[in-house]
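One chain of protein is taken out of this complex; the other chains stay put.
What follows is chain A.
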Amino acid sequence: MEAFLTALAGMGEPATLLTLLLSVAIGLVIGAIPGLTVNIAVALAVPLAIFMPTSQALVMLIGLYGAGIFGGSISAILLNAPGTPASAATVFDGFPMAQRGEATKALRISLVASVFGSIFSILLLILLAPQLADFALRFGPVEIAALLFFTFTIIGVLSGDSMVKGLLSASIGMVLATVGSDPMLGTPRFTFGLTSLLDGLTYVPLLVGLFALAEIIDEVTKGFPRSKQRFDLDQEDRARNRISLPEWRSLLLPMTRASGIGSFIGILPGIGATIASFMAYADIKRSARNPEAFGKGDIRGVAASESSNNAVVGATFIPTLALGIPGDAVTAILLGALVIQGVTPGPLIFVNAPEVVYTIYIVLFASTVLMGVIGYFAIRPLALTLRIPKIYLMPCVALMCVAGSYVARNNILDLFVMLGAGVLGFIFNRTGVPVAPLLITFIITRPFEEAVRQALTQSEGSMAVFFTNPISGGLILFAIGLMGFTLRSERRRRSTARSAPQ
């Protein structure tokens, strides 16, 4: 209790509050810029953290983190260009909503879902951190491989109208993911002798190209039409952007499910917010009574993606605090900053430095609340971005795409990846091939290959481990069942579609 009060008192200082305000605001902006990710923001803040008192340093890093993840949804909804990879799944329904004049509504839902997801996972962190951390440790290579195998079934959900086009997109994603060094031996694959390609095609430029640049090319070829969007400032649109009580109620269950998925993924090592948001999106779509509404501007799609990616933020702190093992790149940087503050992270942190743990809890809450407040007031001005004629807006976005792709690694190769992905995304748009399956296989393939081969190294080549392990066996059976189901309903849909015109 004393430690809690110490932590609370540390938070009450004006300097700390000001830091929180600034870092949440900066986090929102950086998150919203395509290509600039939360990782960059946090890494750049570390040198500053050295000279701050512990509570201020934590406030700054955590404020940037949570707000940055939400910020990504702003540009996803307004510009069809996710600001961070974690908001890629927000595009599917957020952008269609904006296009039919409901940008404000989409942003509000995204904000509420983000706050909901954050609070959900922070509560888990406070109440169940040690138990959940121990549970996560039981997920070894075999279980992770099975989980990712299961995740591949998302392709079916994201394929849209044509399963063949979806699979085409997914296979391209998988091929692109094989570029880089072999995860077990380090042997270069498809790198053409370029050292820059040894880490594979980088995700951020690929994403920026496929979404933002493809959108810009699309606008250019159409000559920047003025009428594409309807703006939500007149009286009629204001009514459309209001969210009714039944709508809120319909979101409650999807948001809880998505937050659960996000928290689960967040405690596992090496999977991350991007996969979590795709998984949650697919889950909510699959469980909906009218899945065909998704992808055309369904509020549940936005809510699912955004609540799960923010749930990851709180959940990554579970292994970080309970085990002293960082849950992702951002928490790794945060742990480093704690060391500089003289706090030894590790399982004993609850005993040795309870005030730090409480500070982290309070800061997580405070930054979430502040994100809600700032977000609430920022939504309408942000939605006004859409009033800027495309002919002025798009070149600015293009500039950010180029800068964002480059600064992540200071590597010129990433620019070419971005440009190539932009052209590919444009071709996909025009031919009706969905981009989402490409993205999801691209992200999953690498960790999947790694986990499978780690498991096979342990079992000395025997595939039996995947079936004798209860978690993995169950997941694989479930995945196969789901695939069979998807194929059957696809066939039924096609046969009814064929007979319908008669």
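In this section, a residue touches a chain if its C-beta (ideal position, glycine included) is under 8 Å from a C-beta of that chain, and two chains touch if they have at least 3 such contacts; residues count from 1.
Everything below uses one rule, namely that contacts and distances are computed from a predicted model.
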For the chain that is missing from this picture, which UniProt protein name fits: "ABC transporter substrate-binding protein", "NAD(P)/FAD-dependent oxidoreductase", "Cytochrome c" or "4Fe-4S dicluster domain-containing protein"? "ABC transporter substrate-binding protein"
I'm checking contacts with the chain that's been left out. Which of A:223, A:342, A:381 or A:470 qualifies? A:342
Of A:10, A:63, A:141 or A:295, which one is in contact with the hidden chain? A:141
Please identify which residue in A:184, A:399 or A:480 touches the non-displayed chain. A:184
Among A:3, A:46 or A:126, which residue is in contact with the omitted chain in the full complex? A:46
Considering the whole complex rather than only what is displayed, give the residues of chain A touching the chain that is not shown. 39-40, 42-44, 46-47, 50-51, 136-141, 181-188, 195-196, 198-199, 269-270, 319, 323-326, 329, 332-333, 336, 339-340, 342, 344-348, 407, 409-411, 450, 454, 457-458, 460
